[in-house]
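Right after this comes subunit A.
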Amino acid sequence: MIHKQEKSSMLSQGVFIFIYLAVLTVIEFGIALTFNSAVLLVAIALVKAVLVVYYYMHIYKLNAEHEGDENSYEYKSGTNRIGLWLFLVSDSFVFGGMMVMRINLLGLSHPHLNQTLGLLVTGVLLVSSFFMNRGETLIENGDRKGFITNTLVTFVLGLAFLIGVVFIEWPNAAREGITPGSGPAGAAFYMMTGMHAFHVFTGLIFLLVVLNNARKGLYDEKHYPVEAVAVYWHFVDVVWIFFYPALYLIGTIAK
Partner candidate 1 sequence: MMKKNTVGSGLLLLLIAGVVGWGVGFGLDLLISGSTPNLAGSVPSAFALLFAVTAFFFGLYGYRGITRGLVWQVAGTLLGGLFVTGIRLLMGMKGNELLEGKFFFSEPAWVFGAIVGVISFLAGVGVMDDWMKWARGIDTDEHHEDKPGWEKYFGVSLDHKVIGIQYTVTAFVLISVGGLFALIFRTELAQSGLQFLSADPTKFNVFNQTGPQFYNTLMSLHGMIMIVSILLGISGIINYVVPLLVGAQDMAFPRMNAFAFWIAVPAAVLLLMSMVLGGFDTGWTGYPPLSSRAPVGVQMFFWGVFTAGWSSILGALNVIATVIRMRAKGMNAMRMPIFVWAAIATSIIALTATQLIGLSFQMVSFQRLFGMGFFDPAKGGNPVLFQHLFWFYSHPAVYVFVLPGLGVISELLPVFVRKPLFGYRWIAMSSLGIALVGFVVWAHHMFTSGMNEYLRVPFMYSTMLVAVPTGVKFFSWVATIWGGKITTPTPMLFVLGAIVVFLLGGVSGPPNAMVALDLHLHDTYWIVGHFHDTIFGGFIFPFFAAVYYWFPKATGRRMNEFWGKFHFWLMTPAFLTLTFGMMFIGLRGMRRRIADYDPALGFDSTHLIMTICAFLIALSVLIFFINLVYSIKHGEKAEGNVWNSRSPEWQVPSPMPAHNYEVPFEVVGEPYDYGLAGSKYVEFSAAAGKKH
Partner candidate 2 sequence: MRHFVIVGILVVAVAFLANAGLVSAHLMPVEASAQATEIDWMWNLMLAAMSFLFALITVPMFYSLVVFRRKKGDTTDAEHIEGNTPLEITWTVIPLFVVVIFAYLGAGNLARTIRNVPDAMVVKVVGSQWNWKFVYPDYGVTSQELYLPKGKAVLLKMESMDVIHSFWVPEFRVKQDLVPGRVTELRITPILDGSYKVRCAELCGTSHYKMEQPVIVTDNAEFTAWITDQQAKAAALVTPESKGEALVAGNGCAACHSINGAAGIGPTWFGLGGAQVELEDGTTVTADDAYLIESIKNPKAKIVKGFAPVMPNTYAEILTDEEIANIVAYIKTLK
């Protein structure tokens, strides 16, 4: 019984967090269109990131006490969790470096991009995070079928994001005159979205791997790999939470 209740509370938590994120994104967009305060936009991005990092990536699990000796699955999963987070820390320095580049080259301006498309892909990625969280909660409670359905949705949305950025947004921007060689705005745009798209691409591969293995029933008991892929997927989302305002919203349109 207790198990069941925890499951449903986890699921509803996922829904609430998603609603918060969605509302914040709409507010963000509104601010950008109206009085465009960079400080507010950064603050909202930070709030969104904290929500994802805490509730979807459950960073608090790093602190969990583990039962069993150091050869137990729980203990090893804890070690793996630390390894994964260390990797994410390392990876965020890449994205941080690109942010520094963007701030240095563009300052309070952003490339001239299609706002509708930007909001659309952002929304798609956000929804994919929601389904990823749902899938993870389900497999932790032994619901293999639910996991597969939700993860499939995540995968499709992730793919849609990738197509939206690389195969729609890029050619679109190029038609508008923003090419890699057109100037700092183009260079920053293609570098940042390209590197992010590469991470999304790897995330999609990991999703396929866990989908395939879940089908075989490998994660019914030992589901750390699912958690790892979910955390990675949310991390990629967190990066976009910062890149979206940086590329689409903050400041005026760059030359």
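Heads up, the rule we're going with is that a contact is a pair of C-beta atoms (placed from the backbone, for glycine too) under 8 Å apart; a residue touches a chain by one contact, two chains touch by 3 or more; residues count from 1.
Selection rule: all candidates are chains of the complex that A comes from, given by their letters.
Note that this is a predicted model, so its numbers are computed, not measured.
Asks: Pick the candidate that touches subunit A in this complex from 1 or 2.
Replies: Candidate touching subunit A in this assembly: 1.
Asks: Which subunit A residues qualify as touching candidate 1 in the complex?
Replies: 66-70, 75, 78-80, 82-83, 86-87, 89-91, 93-94, 97-98, 100-101, 104-105, 180-184, 186-188, 190-191, 209, 212-213, 216, 218
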